[in-house]
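Shown below is the structure under consideration.
Apart from one protein chain that is not included, each protein chain of the complex appears where it belongs.
What follows is chain A.
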Amino acid sequence: MTALLYILLAIVVAVAIWQIASILNLKSVIATEKDNNTQGILFAAFGIFFYGLMIFSFVKYSSILLPDSASVEGDRYDTLYMVTMVLILIVQAITQFLLFYFAFKYRGIKGRKALFYADSHKLELIWTVIPAVVLAGLVLYGLSVWIDVMDASDAEDPLIVEVYAKQFQWEARYAGEDNELGLANVRNIKGINTMGVDMTDKNALDDIPTRELHLPKGRKVIFKFRSQDVLHSAYMPHFRAQMNCVPGMVTQFAFTPSMTTEEMRLNDKTITKVEGINKIRAEKGEDPYEFDYLLLCNKICGASHYNMQMKIIVEEESEFNSWLNSQKTMAQVVQ
């Protein structure tokens, strides 16, 4: 019923607009010289609004952005990102300026004839070749980073961790002593063996299942992702890392953590961001927040997609090892 009311209200508003417009001479339909003038000036004003909005957003929202990268590979990501962003902003600033400026400058005047200028191969060559060259550079640079980031070879004795997704939780499994994950399949899921680890595989016995993700600083980590039901995506924004978790297949991603959780908490940008957050929380009367790395789900996966998270703790390798040793192995858990 109320729905109907809203619809009626919208109709009333529409009619009202029409009535107002008819008082203001609604028969005007084609732009006059006066309109050209006003609208041209409005385009100039809009240009100012546009740059204002851009500058405002960059100043005001820089504090909400992600802090410095917490992985070695992420540093290269951030540099590539900066280079691309600067390029984008330069092109954006120039082209939008020309657009709004021309809209203002060449607003129509009675009796003036436009310049008949249909073609210039020279100009077109310039703006085909320049973007082509710039883009070629960007592609080469981008691909070198991509190849570097996607390198999941086990040359440097990496740590191997499985990250396991299901509606709406994450679990993890460390490869254990042998640094080799045992086979697993959803058909083996039973009772406490929630990840379907194949206990007849001898590599599986020393695997270590956990509900928290601990990572050693300075050692490359290779993640193997699996999903139990639908697509999920393991998103670790602080490390500039993301990979989908696909039922029926194992996907992978690797990075080397470069800052422990403690170090990240002391990072300037993190401090500013956390202060901002805590100001807001204080106003709402909520407990202060302390920074932690997070693993989030970033592929629509159902009702609680918005709350599918796991804490990540990066620590010095020795601390990491003692944590890992204190965890139960699969063999111990299942028996």
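We adopt the following convention: a residue touches a chain if its C-beta (ideal position, glycine included) is under 8 Å from a C-beta of that chain, and two chains touch if they have at least 3 such contacts; residues count from 1.
One rule holds in what follows: contacts and distances are computed from a predicted model.
Chemist: Between "ABC transporter ATP-binding protein", "Bacillithiol biosynthesis deacetylase BshB2", "Cytochrome c oxidase subunit 1" or "Electron transfer flavoprotein subunit beta", which matches the UniProt record of the unshown chain?
Modeler: Of the names offered in "ABC transporter ATP-binding protein", "Bacillithiol biosynthesis deacetylase BshB2", "Cytochrome c oxidase subunit 1" or "Electron transfer flavoprotein subunit beta", the absent chain's UniProt record gives "Cytochrome c oxidase subunit 1".
Chemist: In the full complex, which residues of chain A touch the absent chain?
Modeler: 1-3, 5-6, 10, 13-15, 17-18, 21, 24-31, 35-36, 38-40, 42-43, 46, 49-50, 53-54, 57, 61, 63-66, 77, 80-81, 84-85, 87-88, 91-92, 95-96, 98-100, 102-103, 106-109, 112-120, 123-124, 127-128, 131-132, 135, 138-139, 142-143, 145-147, 149-150, 166-167, 185-187, 189, 196, 225, 228-231, 233, 235, 237-238, 240-244, 246-249, 251, 273, 276-277, 280-281, 289, 294, 296-307, 309
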